[in-house]
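As you look at this complex, bear in mind that one protein chain is not there, while each of the others sits in place.
Chain lettering (A, B and C) follows the sequence in which the chains are written, and residue indices restart at 1 in each chain.
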Amino acid sequence: MPTVARRALSPIRLRVRPGGVLPILALLAVLLVLVGLRQPDFLDPPSLMSFLGRSAPVILLAAGQYFVIVSGEFDLSVGSLVTAQVVVAARLIDSDPARTWPVVLLLLVFGALVGLVNGLVTTRLRVPSFITTLGMFLILVGAVYLWSDGAPKGGLSEEFRRFGRRASEDVPLLGRVPYALLVLVVVAALAVLLMRSDFGRTLVAVGDNPRTAQLSGVRVWRTRTVAFVLSGLAAAVAAILLGGYSGVSFQAGAGLEFGAITAVVLGGVALGGGRGSVVGAMLGALTLELLFALMNFYGVSGALRSTVQGAIILLAVAVSATRSSSR
Amino acid sequence: TDEPGGGPAGGSTSAAGSGTGEQSKFFVQADYDAELALLDATPTGPADKPWEQMLNPTMVDTSKFRKAGPHKLCFSNAALNNPWRQVGFKTMQAEVAAQGSRISEFVHVDAEGKDQKQIADINDLLGKGCDALIVSPNTTATLTPAVEAACKAGLPVVVFDRGVSTKCPVTFVNPIGGYGFGHVGAEFVSQRMKPGGKVLALRILPGVDVLETRWSAAKVAFDKAKVDVVGVEFTDGDPAKTKKIVDDYLQRYGTIDGVWMDAGAVAVAAVEAFQDAGKPVPPINGEDQLDFLKVWKDKGLTAIAPTYPTYQWRTPVIAALRILDGQQVANPWKLPQPTITQDNLDRYLDPGMPPLHYAMCGCTDLPGYPQRWK
Amino acid sequence: MPDPPVPLLTLRGIGKSFLGVRVLDGVDLDVAPGEVHAVVGENGAGKSTLMKIVSGGHAPDAGTVEVAGARQAFRGPRDAQRAGIGIIHQEFNLLPERTVAENVHLGHEPVRRGLVDRRAMRERTRELLASIGETELAADTRVGRLGVAQQQVVEIAKALALDARLLIMDEPTAALADHEVELLYGLVRRLQQRGIGLLYVSHRLTEVFDLSDRITVLKDGRRVTTVATADTCTDDLVRHMVGRELSSYYPDRAGPDEPGPVRLTVRGAGNRKLRAVDLDLRAGEVLGVGGLQGSGRSALARALFGVSPFTTGDVTLDGRPVRLRSPRTAMRAGIAYVTEDRKGEGIVPRQSVLDNALLAGRAVFPARSGHAARARRVRDLLAAVEVRAAGDDQEIRFLSGGNQQKVVLARWLALDPRVLLFDEPTRGIDVGAKSAIHDLVRRLARDGAAVLMISSDLPELLGMSDRIVVMRDGRIAGELPAGATEEDVVALAVGHTPQSRTEIDR
Partner (left out) sequence: MSALSLLPARRPVPGVFVALALTLAVGWLVVLVDGGQLFNQATTVSLLHVAAGLGLVAVGQTLVILGGSLDLSVAYVISLSTLVAAETMNGSDGALLPAVGLALAVSAGVGLLNGLLVTRFRVNAFIATLGVGLLLKGYLDSNYDGPAGATSPALVQSLGYQRVGPVPLSFLLLLALTGATWFALSRTRFGHHLVAVGGDPEVARLSGVRNDRVLVTAHVLCSLCAGLAGIYLASRLGSGAPRVGTEGLYDLESIAAVVIGGTALAGGRGGVVGTVGGVLLLASIDAIFNQLEVDAFFKQVIRGVVIIAAVAVYARRALRKGAW
């Protein structure tokens, strides 16, 4: 009698499944070829490194959003959280290098705290996360404007900005490696490890069928809350990098939540939870960033940009969706 | 490509508003000429109070609005969603405070950038017994009916910043305008770079009238100077996006010889992008925000800062009170629109103020300075 | 069995593959008007897939479907309905947020002057429910509030509402208690008299023999044989299905010395659904729990597992008082619970077989002997319960219902529980696997676990239990020793003397 122990599937077959990373890899490859044709030196290590570095914040946000989405929820507050973090950092640091590290620590705590509140309100008060995080979005934006009287104050120290703006020079083979990229690599590795751990598998199970998870001893509320906390932490790290990269502004995080959700879905993760990989989500974000660069290189300029962006996203998702669906 | 500017793909693929191709439909030659003429006009009024100055004024009679004070002033505000409006509104509040005894109540409603909310707001204010109504419209055309309704209600209406397409308000207060702004910046940038050099135009958003006029005037200047506008990109006012765009353009063209912006919000980010790429910062224009002025001075940039002064937020209050006194006021009330150049940079750069403060606030004499603006 | 000229349904050479795995291969089958044609086979043999093909839910890769001589290519269930084919699915196809009437008429709501005729819907629902002996159920109850058995009744009414000429029943009795099965019998016979053809899938061979005219046996997606019911016997059928002899259906009960000390005691416990429950559960015994639908059997299991905990009374485990506040606390105390609603509460559908089996261990117990060792252990268990899947990384939703159940069992066995609560553990499980599960349950008891087994399958309840408690209205109505009869159980369950059975039979 055939049993499960019979054979393991080949890794190739694993990835073609719905929720796998193959479609997004294919799209990424196509875009890379297109960029390479137009701007061959983009693929040289230095410029590639700097591209990856500047994309790091968005990729981190996508990873954070992934945890929340795969557990069956939404986090619409990350964009405003990034803005709030950057503004808070500027005001607290007030250009004083000595305050850099305490403030970095504070930002991480702040991010985790916002995630915790999102998580607890969603799981314990049973407010749909769409509403919870939309409310949090309003609260954060309002509060940070209120606190800073409508215009960011103070300034970020050079030390703080280093994470997002500077690079480790003279690395063999690669040349400059942006610190942001190093941070990204570390966080991405942690995220992958986490998703392979018991917690990660449980998280996906919660998104798939919370009742079963509950009846199998999972503390569903805790698991989901942790996902929100992870998202908040990711937003904090992203804010540190983004603030470093571009400085203080109220626009720092604007629209990032939609970017992150789009990236996650593009990466094959199902909204509603239970399917998809964190690698896919991060690749989705990278693909989106590459798409923007591609448009810069091809001179898709001005107002037409959003049309091209919309068309490519639709096409990509439609092709991968119709190809992976079996009836 | 067959466009006058000869820009590569950048211009050819996009429609109105980009490249230096066809002029946008927002371009009105007569207004352009008038504004450029105003740049050189000498204002009337106290020289140390530009917010009370007028350019080529035509005075109108307001005696029918005369009323005994103190007055209740009502203000329908388009939005408070950017530092410019923040600084402006604080300046206005300070002006109200300065006029203390003459104003019994100052009602402020914020439309949060929504046309339809502002229409409702104005309607709402009409029921509140205001003595005068100040409106900063969110959009020119769409707010016109609401403003007309307010005029019909019989109270004096003062419009500032953006206009409305009706003559019914007692006066319309604003500085010279977008053509002047765009022209000053573009002329500076194109004159300081090599002929035929590459200019990158960084814009905030499409479809905002003030910003559109700035760009259309710049376009005229660039076309005249025969420089190559390699790209017209929208940044959404997001510094990160700005840096990415500049980065990619640098990679694509090797060098960029000039940067023009329709607003100063992301000027510092653009400068940083050049620094981070290890390239010299080309001639660039910003606005009178202090962060830009600071970088300008610290790094010795070749730069200029045309302004859209925030002191114009003081004038509507002054105008409203004059109207209620029955004094004549200018209509339109054109305010001077100074430019910050290398020569007068130090006068405006106040390191004690926050980075996003606008130097041209004309607020140093107002109660609560500088604390109110910090 | 007379052979009518034009069969109602003719299947020729039906084949179907999922993701490259062949599930059906050249299946032929026909159904005559007024015939009850039973389809039997092991879990995963392809029965439900075949039924879905006939009812338009899946498109076949090969072969033809003819209805009353006309060839059909269904593009969807709607086409099949148009052709007069109705189906009672194995898994519930009901919307919990909608009312009974809305569910029953979903897809073909009666309209009057362009508008849905709600009154007609209610009326018709009432009639349909009455025709299967369900008079208590209101047509505008939200289905989500119903217990599993009542949902099954709704599911049947829903299929009947179509006025089909061919009705497919895919394990219609899996969730039904005994007396309801009787009602279903009556229904089937009435339909048969009206000339309606029936395809009847069931693992309960008694039903198959009671009801069917012919029987088709499927094995590994192929048709093994089709025989007239009168010409075969249980043993033959089982041999065809399993490919080997199954000697005895139930393993030996516990010997007199096997039940050990009392492991779990419940005294005066109650909650919203249960009152004054007293119970002793010994190590080494299988305690059966009988009762009608809604009598509180599941509620008892859910209370013991901390899902809807007892609010009053005391529970002790191995002599120590415990408070079972949540599934976690119950699991920590060594209790495991196999739920009756597999789809809704048993599986995480889009995760792999392995992840499903590992779920509970991962959630509550950190891997003591390492992750690899735990996974190996679970793989062994999956093999031991004979799960059929393309691999242990296959998504569990693609497994047949019976195989899903085995994965769920493996999940709990991996925790080495001291007390096992089984709620309808063999529902929808084939004879072979059923006897494997029975053996397993018995072995667990032998190894010292205390087993509480809820079952609506009376022969199973009687055959497996060392003792039986029967529930009624949230209380324990009485206790019966091993060797009790079906009549004894029913009498306690309905609170009448045995004669009243006939009354229910009607």
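Going forward, a residue touches a chain if its C-beta (ideal position, glycine included) is under 8 Å from a C-beta of that chain, and two chains touch if they have at least 3 such contacts.
Note that this is a predicted model, so its numbers are computed, not measured.
Visitor: Given that one chain is not shown, what are the shown chains it touches?
Guide: Result: the unshown chain touches A, B, C.
Visitor: Of the residues C:102, C:171, C:220 or C:340, which one touches the chain left out of the display?
Guide: Looking across C:102, C:171, C:220 or C:340, the contact with the absent chain belongs to C:102.
Visitor: For a quick check of understanding: of A:30, A:92, A:127 or A:174, which residue touches the chain that isn't displayed?
Guide: Touching the chain that is not displayed is residue A:127.
Visitor: What residues on chain B make contact with the chain left out of this view?
Guide: Residues of chain B in touch with the missing chain: 14-17, 24-26, 80, 107-110, 112-117, 119-121, 123-124, 126-128, 138-145, 206-209, 212, 234.
Visitor: In the full complex, which residues of chain A touch the absent chain?
Guide: Answer for chain A: residues 76, 121, 125-128, 130-132, 134-139, 141-143, 145-146, 150, 258, 261-262, 265-266, 270-272, 302-311, 313-314, 317-318, 321-322, 325 touch the chain left out.
Visitor: Tell me, which residues in chain C touch the chain that this view leaves out?
Guide: Against the missing chain, chain C presents residues 55, 57, 76-78, 81, 87, 89, 93-99, 102, 105-109, 111, 114-116, 118, 136-142, 145-147, 150, 158, 272-273, 294, 296, 299, 308, 474.
In the analysis below, only the chains that are shown with their structure count from here on.
Visitor: Which word fits how the chains touch one another: line, ring, star, complete or other?
Guide: line
Visitor: Taking each chain's centre as the mean of its CA atoms, which one is farthest from the centre of chain A?
Guide: Result for the farthest chain: C.
Visitor: Just the number, please: Cα centre separation of chain A and chain B in whole Å.
Guide: Averaging C-alpha atoms per chain gives centres 36 Å apart.
Visitor: Show which residues of chain A lie in contact with chain B when the two form their complex.
Guide: 39, 41-42, 47, 50, 54, 57, 149-155, 165, 242, 245-252, 254-255, 292-293, 296-305
Visitor: Going by the contact rule set out above, which residues of chain B touch chain A in the complex?
Guide: Spelled out, the residues of chain B in touch with chain A are 8-15, 17-19, 80, 82-83, 85-87, 89-90, 203, 206, 231-234, 236-240, 242-245, 247-249, 251-252, 265-266, 268-269, 272, 276, 291, 354-357, 374.
Visitor: What residues of chain C sit close enough to touch chain A in their complex?
Guide: 18-19, 58-59, 305, 307, 327-328, 331, 337, 339, 344-351, 353-355, 358-360, 362-364, 366-367, 371, 379-380, 382-383, 386-395, 411
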